[in-house]
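Below: one structure in structure tokens.
A protein chain is absent from this complex, but the other protein chains hold their places.
Chain nomenclature is as follows: A, B and C, assigned in order of appearance, with residue numbering initiated at 1 for each chain independently.
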Amino acid sequence: MNLNFSEEQVMLKETIQKFCDNDYDFYKREEVIKSENDFDLNTWNLFAEQGWLSMPFSEDSGGFGMGPIELSILFEEFGKALVIEPYLSTVVLSGTLIDNSSYEHKKDIIERICSGSLHISLAYAEAKNSYNYNLPSTSLSSDLLLNGTKNLVLNGGNANKLVVSCIYNEELALVIVNADKDGISMNTFPTVDGQSCAEITFENVSINSEDVIGTGDNAITLLNNSISLATLCVSAEAVGCMSSCYLKTVAYTKEREQFGQPISNFQVLQHRMVDMFIESELCRSLLIKAMLEVDSGSDDMHKHVSGLKAQIGKSGKFSAQQAVQLHGGMGVSDELMIGHYLKKLIVIDALFGNTDHHLKKYAQ
Amino acid sequence: MNLNFSEEQVMLKETIQKFCDNDYDFYKREEVIKSENDFDLNTWNLFAEQGWLSMPFSEDSGGFGMGPIELSILFEEFGKALVIEPYLSTVVLSGTLIDNSSYEHKKDIIERICSGSLHISLAYAEAKNSYNYNLPSTSLSSDLLLNGTKNLVLNGGNANKLVVSCIYNEELALVIVNADKDGISMNTFPTVDGQSCAEITFENVSINSEDVIGTGDNAITLLNNSISLATLCVSAEAVGCMSSCYLKTVAYTKEREQFGQPISNFQVLQHRMVDMFIESELCRSLLIKAMLEVDSGSDDMHKHVSGLKAQIGKSGKFSAQQAVQLHGGMGVSDELMIGHYLKKLIVIDALFGNTDHHLKKYAQ
Amino acid sequence: MELNFSKEDLQFRDEVRSWLENDYPKHVKAKQDNAEPLTRQDMVDYHKAVSAKGWMGYNWPVEYGGTGWTATQLYIFNKEFGLAGTPPLLAFGVSMVAPVIYTFGNEEQKAKYLPDILEFNTWWCQGYSEPGSGSDLASLKTKAVKTFDGKHYIINGAKTWTTLAQNADWIFCLTRTETTSIKQEGISFILIDMKTPGIEVKPIITIDGEHEVNSVFFTDVKVPVENLIGEEGKGWTYAKFLLAHERFGIASVGGSLRALNKLKEIASNLENTDLDKKITELEIDLNALEITELRMLSDLENGGQVGAESSILKIKGTEIQQRLTELMVESSGEHALLYPGPHGFGSNDKPSGPDYSADAVSKFLNMRKTSIYGGSNEIQKNIISKFVLGV
Partner (left out) sequence: MELNFSKEDLQFRDEVRSWLENDYPKHVKAKQDNAEPLTRQDMVDYHKAVSAKGWMGYNWPVEYGGTGWTATQLYIFNKEFGLAGTPPLLAFGVSMVAPVIYTFGNEEQKAKYLPDILEFNTWWCQGYSEPGSGSDLASLKTKAVKTFDGKHYIINGAKTWTTLAQNADWIFCLTRTETTSIKQEGISFILIDMKTPGIEVKPIITIDGEHEVNSVFFTDVKVPVENLIGEEGKGWTYAKFLLAHERFGIASVGGSLRALNKLKEIASNLENTDLDKKITELEIDLNALEITELRMLSDLENGGQVGAESSILKIKGTEIQQRLTELMVESSGEHALLYPGPHGFGSNDKPSGPDYSADAVSKFLNMRKTSIYGGSNEIQKNIISKFVLGV
């Protein structure tokens, strides 16, 4: 048994940490959010140069063949800095799904993802499916016309291609389609955490038969594995947020004076911060368990991801709410990271199933 | 609007309080519990003399015609002193049920209850009915033979008579039967809170037709009203326990010194006691609402009793657990009241439906 | 013991309901019901309508043009307004500075300020908190120095978390006129026209994207000594008096009931038993809070005193308000990640998915402040500990 990172993993962590510390401060992030773009192209290109966009892909496809452990490391650091670049949608949700499929053009697509030149989004959600992603109402007809509306498509507005879940021959299917194809219309919306998503309508969009990249059980496995991996990633991101929440709160309460002393002297606040620390450590433990299960592809991997995500929902909101509360007025100001951690943790709870949903999945 | 007690009610409260303070201390209570008897006969006779056993009965039956408000006052004080005498089973559960029925001998029975000479228990529970009291498996045949097993019959071992719920002609029915009748056998068990209950088996016990005191909807109403009133009473008892819990904990922490100061100086303990105080006050508010609803016999009365009982289960356990925790080692000693409040509050949560059960009932 | 209202109280309730149905300005109601933002003019229209009915002085004595209501009437008024989903009445003028003026001010000051407050001709804001002072209000540093001729104060310093200062005509400030060893001394209560040169208002954007609060900077702001209320150095006494004045209504029972009913309606279409259970627990909590408020009311009406117990209303009231928004976020499921921003998605461009999710997170974020301001919930527990439990 060894629950410590390998030397390579520690180096990866330090590299990402260094980037976030030096090149990704709060004000730069705010600028990007307030600009017309949803993310910073230079940053994205830097991700490509660093090889981060290639991390989870098989070496056959030109990737580094890294797994959930390295992705968790990356996302934890991204969580601390609240990185908004659309790594999750392009690399994790869409990229790994395609890489795991038998799509004949996958090598080309993965290479373009790795180089930073291609954005793909996974259109998995619909207005009415409330976390049951295997039963979309979007349909692919026998003559391969796609019809339906997908919403909450992360980074959809910037996507060159889309992977769309639909029903084909009464089974789940996954198709790839260019985002500018005739019959596709789109509205984009901001998300609570400063990213963007799209609502996309498909009206008789014709699909090439080779672009149906999975059907039936294969499609279900591809989709569920992709979403499980993404769930793991946002959970790691949440762990990053949570540890920042307690560390920043400890630092703040040591400096903030009230009634002639630092407020960190008040025992109620001390124990509250201890609770934040404990929640954060327990989530980290569940993260380690889940990432090792996903890494080994065990039968229980979805169960452990659900256990993790259920806890993340509770602990994440608790930690961020307490961080806000202990920062007082400063906690609700948009000018401090603290409030943005709360927003991110709310979004993470909502994404891919909230606490109650995953408690049920865990118990199945 | 006036939520204060009337002068008569305040006097009643003071009389009971005085009795508990002067004549019902911890050591006397312990003696009775450890003796062969389940309660103290002198105390019971004193209850009769004071008229407390006559309180809730109609004036026609020789009672004082008092209602749920006075019963709540009585039970709150009983809760503070942890009175073990079987008022609940004889007076509330059985007595008021009989008084509300059209049983022809009811006047005689109520008079004997009031004088302290008769004990009656309501046999409402069975091993398998988990809080659904309207569907007993005990049955009364068409030739009026009673068969079945009742358990958790409060004070059953001392009862001269029993009121038994059963199925008769496919409907709920209530019958009265002498406890020494042929075919009745009994085992008694202690309860967590120092009282006793019995498991009673009826084997072809013949019932007089006049002793079938309610059938069908009438039986359901009689039974449910009796249990609702008893639920209100134990909730009032719980409020008494809870207020004692926080008051005794405040007093203890002021005296107990650790690290050179009274432990009441520690802010975490202060806020914990504030939480106990708040829970106690919120329960008192729900108690007031519920007793007024029961008093007016409103359509919503069962709902409000359920809301109260649901909260009592949560707040009661919280308060007593914290009282034990803040008393440290002394909290788990059997020689202090604190641990006995915890036992009583556990019993009250279990009786007549716990928190989850009543949350569902409330929502119906 | 009697929980029902008297005939007179029920008549009064009907009068309030009738006003809300007929005279609550329709354009304000429409926006408010659709969770659309209100303009300054909307707020003025709404307050002037309340004023026209004679209800603006809801907690004032009759002699100054107030309603002279009993505690029960005030409770009914608050609850019905909350249930109808009206914007909360701005407290800064009518409920905060006005009682200080009519209790401690001189006749000139009463005549100058009170009528405009009653008619909502002036919009007030509150200059209490400072960048360094939060819960420890008395540590404030904004200085007021008297000019050589004794006719003016020169004020320098900064106030923060000033709600709607961008709309305000006047601000009432706690200022330090003397540096003393006891920080509660040497504080004076001064009224300042927001148009006075040297005042700068800078917006603070909160995490819900709203511009509701501000920093207000004072640089050599010259204020006539006539604007001092009461005695110099007694400001802390007036501030404490003011705080005691804003206890009731803080439980927000009416507004929470309205939100709860909406949540129940939404949940009834979701078939989510977990959510159902949480809502039931919250409904019981709210019920307990309301009766607790009524118990304090009953004590007041029957000649009793209500002290620090009322901190329960602040603590539980804000917990319930926050919890309601949490459950609304939960009922939005994955759609909670959409963010309309402070001005909504606009009318032609709404996303699909449940419509109530549009502002669920915004409201959730907005409500975080309630456990922080007005004496944080931690401070409220200190108060109960000290003054109720005696530890």
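The working rule: contacts are C-beta pairs under 8 Å (C-beta built on N, C-alpha and C of every residue); 3 or more make two chains touch, one makes a residue touch a chain.
The model shown is predicted, which means the values in this text are computed figures rather than measured ones.
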| Visible contact partners (per top-of-document touch definition) of the missing chain | A, B, C
| So which of B:K181, B:K303 or B:K343 would be touching the chain we can't see? | B:K343
| field | Contact residue for the chain not shown (choose from A:Q9, A:S58 or A:S115) | value | A:Q9
| For the chain left off this view, which of A:V83, A:M273 or A:V294 is in contact with it? | A:M273
| query | If the missing chain were put back, which residues of chain C would it touch? | reply | 273-274, 277
| message | I need the residue numbers on chain A that touch the omitted chain, in ascending order. | response | 1-6, 9, 69, 246, 250, 253-254, 264-265, 267, 270-271, 273-275, 277-278, 281-286, 288-289, 292, 307, 310-311, 359, 362-363
| task | Mind listing the chain B residues that contact the chain we can't see here? | result | 125, 127, 130-131, 149, 151-152, 187, 189-193, 197, 199, 256-259, 266, 268-269, 317, 321, 324-325, 328-329, 331-335, 339-340, 342-343, 346-347, 349-354, 356
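Note that only the chains that are shown with their structure count from here on.
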| said: From the centre of chain B, which other chain's Cα mean sits the farthest off? | reply: A
| query | Where the CA atoms of chain A average out and where those of chain C average out, how many Å apart are those spots? | reply | 39
| task | Would you mind pulling out the distance in Å between where the CA atoms of chain A average out and where those of chain B do? | result | 54
| request: Could you grab the centroid distance between chain B and chain C? Build each centroid from C-alpha atoms only and quote it in angstrom. | output: 44
| remark: By the touch definition above, chain B meets two or more other chains at residues 267, 271
| field | Where chain C touches two or more other chains, by residue | value | 378, 381
